[in-house]
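One structure below.
Omission of a single protein chain aside, the complex is shown with its protein chains in their original locations.
The letters A, B and C name the chains in turn, as written, and every chain counts its residues from 1.
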Amino acid sequence: MRRTLPVALTFIVGVTAMINTYFVNPSLAAFCTRYLARTSTVSSAWAVGLGTLNLMRIHIRRINRRQDNWQYSVSLVVTYVIFLFLGVFLVGHQNNHFFQAFFNSIQPHLSSTMFSVLCFYIASAAFRAFRMRSMEATMMLLSAFIIMLGNVPIGAAIFPPMPQISDWIMNQINTSSLRAMSIGLSMGGIAQTMRNLVGIERGHLAAE
Amino acid sequence: MSVDRWRKFIHMDKRIIYLIMCIGVVAPMFMTFGLPITVERPMQDFFNVIENLPPDSIVVVAHEASPSQISEFKPMLICLMTHIYQKGHRIVIQSFWAQGNALALEWSKSAFEANGMIYGTDYVCVGYRTGLTAIMDGARTNYINAYSDRDHYGNTLSTMPVMRGFEKASDIGLVVIFTGGSPGVGEYISNWQSRGDVMNMIACAAAVQIPPEMVRYQAGMLQGICGGMSGAAQYEKIMGMPGSATSGMDSQGIGHLTIILLVILGNIGYFIIRNAEAKERASRDAAVS
Amino acid sequence: MFDVPTTWSAFLRGDIGNWIGAFLTLAIFSILWKENPIYRWCEHIFVGSTSAYSVVTTFSSTIKTGVQTNMIQNGDWWEIIPICLGLLIYFQPFPGYRWISRFPTAYWVGYNAGMGLTIRTFMPLLTYARTSMLPLIVTTNGAFDLMASFNNTVFVGSLFLTLLYFFFSFDFIARQQWILSGGRWIVMLAFGASFGTTVMSRISLFLGRAEFLLGDWLGILPK
Partner (left out) sequence: MDIASLREGLASALGGWLATDANNRLGLTTVVFVIYYASCNAYWIFKARGNSPLRKLRRIAGLDAIDEAIGRCTEMGRPVLYNLGMDGLSSSTFASLAILSYVAIRVVRYDTRMITVTRYASVLPVAENTVRQSYVEGGKPDGFRIEDVRFLTSDQFGFASGILGITVRESVAANLMFGYYYAESLIFAEAGFESGAIQIAGTNNNSQTPFFIPACDYCLLGEELFAASAYLSKDRIRTATLVAQDLGKLFIAVLMGLGVIFTTFGSNVIQNLMTLF
């Protein structure tokens, strides 16, 4: 019962949400958006709390036991507490001007810098891995090469038809192959979801 | 180079690669090479749409962007604001991304200052609101009411000269959508275009967003596209005002070339080492037998 | 509940904001040299601040509106059910009662699985099929169009080769070496092209940061 009931809940909720989209039935559709979807949104909001409890537990334990890097955990917990305090007690919560200004003086810089580190990683990954070791690697290297040259004016300056060749690869090979892969991926995703829905895979249920 | 040198080269510290890449990208910011830029069809169409607008039109600039798009969108905004102003149209900036409005004002500041454009007369920013569908829907009957008669700074919209004759979405002459993801072009098309309010739509797309917007361009939903940094550079070229995108394209060119050269050299090294090792093995086998 | 003067926000948006931004930017870039204390410190700040931010936004936009607006103002008392269901997840850490926390998880898995099997998940498959039905022999104005025919043949050929490569349980296909290697080559060509197109946007990102550091912060960029 402790195992069957959750599996049944999964199945009933899932099938209702699914069936709804196949048929035109205003009352079922209204039920789904009003109750099913809302329940999912509201109840999963609590998970965020569980997540941060996990985060805090790890770092507070690290501080208590003076494990490696505990000083950094202090800064994490302090930042967390400051932001939580401001967010909870400032008027308007996350829409408060100071909360926004404070968050925006930190997050966008960190986030876009972390993102832009990729500019260097992409260069080093290309240098390290693009070797003509096998036919496959050569294929990947060649097309990346042509596309890169086709994308910048320098490519056309070196070899005038380069943009056309790169367009051809994009339109004929990239599009078609990715389309075939998307077909496979959707089918795979569907099969995987179905296994979870009918309870063939139930690893997500808590152990006793 | 000897085989050992090559071996050292292909196993070089990746920090050297980072450094080369950094120099390759940053150096052109200080000295522009002026690599050739050709204006492509989608960009020419983009330009022509603005050229052919009836005078004194209202142009909505939907700046659906986040800070990381600065290098692509800032030069586009500068050209776009100048272009629209020179053609004698009025600009209304809006955005459904939390930071989009403030970013649009900040990034186009130099264009506003250079042209002497006046807030409230030549351009206005209506600010961020949540509830995209409700607002876009409301704007179809009364734009000012949908934005509760307040602009980005909390001033009254309806008394501003820039808003004269602008009641509902169908009064808009053109929507320019800056798009870096969702919400983006799709929302404007489904809310305003497919319901017949505004037919004229052009897009400024971040590089990652070019392929889906191209599909819309080919389907005729968008009349023109200014795509990525190369689009911005083309715009600067047509407008005759070279700026950060033109030098950015030099950076792009050198950056791409750096990666390409690294890959070529890496492969040359790889083949030289492989040949040397094969020879070594052959001579060792010969010695054994 | 309290508020602070707007000058505080203006202060953060001014020059001091540029200095904070520059420091954080350089700290993150320092990871390229090696993992170091300054990066580590920034990383922890990053995780702490964004984590708290997501707690604040989620609770105030979902649970607070649920309780304050929907339940108390509009009298929609049924929302107590999802709130209680969500709360059950907090039984997770207690061994004897852990099974209770299965109910919210089961609900989420069920709802998400259901949304993953809607008609909209199946439709694109058939849209792809329909839009890929290209004629292999194209005639333009009554004359045979070699280029278009060749393009369509390549398109359909690489589509089918890729599709066949991903059949797992068909022994017949698994024995055809030409499908396995041909399919893999096509896939690699496609992935190489995707790699090549992405380089541009990554360089743009770094250019953005470089402009911030050299222009907004140091002000040494030529105008």
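Rule of thumb we're sticking to: a residue touches a chain if its C-beta (ideal position, glycine included) is under 8 Å from a C-beta of that chain, and two chains touch if they have at least 3 such contacts.
Because the structure is predicted, anything quoted here is derived from the model rather than measured.
Hidden chain, full complex: it touches shown chains A, C.
Which of A:17, A:36, A:84 or A:140 touches the hidden chain is settled by the complete complex: it is A:140.
Considering the full assembly, A:47 is the residue among A:47, A:74 or A:165 that touches the omitted chain. Residues touching the missing chain, restricted to subunit A, are 21-25, 44, 47-52, 54-55, 57-58, 61, 68-69, 107, 110-112, 114-115, 117-118, 121-122, 124-126, 128-130, 140, 144, 178, 181-185, 187-196, 200-201, 203-208 (touch as defined at the top). Although one chain is not displayed, its contacts with subunit C can still be listed: residues 28, 31, 35, 39-40, 42-43, 46-47, 49-51, 53-54, 89, 92-93, 101, 104-105, 108-109, 112-113, 116, 119, 122-123, 125-130, 132-137, 156, 159-160, 163-164, 166-171, 173-174, 184, 187-188, 191-192, 194-195, 198.
Rule of thumb we're sticking to: only the chains that are shown with their structure count from here on.
Overall, the chain located most centrally, as judged by its C-alpha mean against the mean of all protein C-alpha atoms, is C. Placing every chain at the mean of its C-alpha atoms, the farthest one from subunit C is found to be B. If each chain is reduced to the centroid of its CA atoms, subunit B and subunit C end up 20 Å from each other. Remark: subunit A and subunit C have CA centroids separated by 4 Å (rounded to whole angstrom). Between the Cα centres of subunit A and subunit B there is a gap of 23 Å. Looking at subunit C, residues 32, 197-200, 203, 205-206, 208, 212 sit in touch with two or more other chains. Of all residues in subunit B, those that touch two or more other chains are 18, 25, 67-68, 230, 252, 255-256, 259.
Interface of subunit A with subunit B (complex): residues 104, 108, 111-112, 115-116, 119-120, 122-124, 126-128, 130-133, 141, 145, 148-149, 151-157.
The touching residues of subunit C, when paired with subunit B in their complex, are 32-33, 197-201, 203-208, 210-212, 214, 221-222.
Listing the residues of subunit B that touch subunit A in their complex gives 14, 17-18, 20-22, 25, 35-38, 66-68, 99, 230, 249, 252-253, 255-260, 262-263, 266-267, 270-271.
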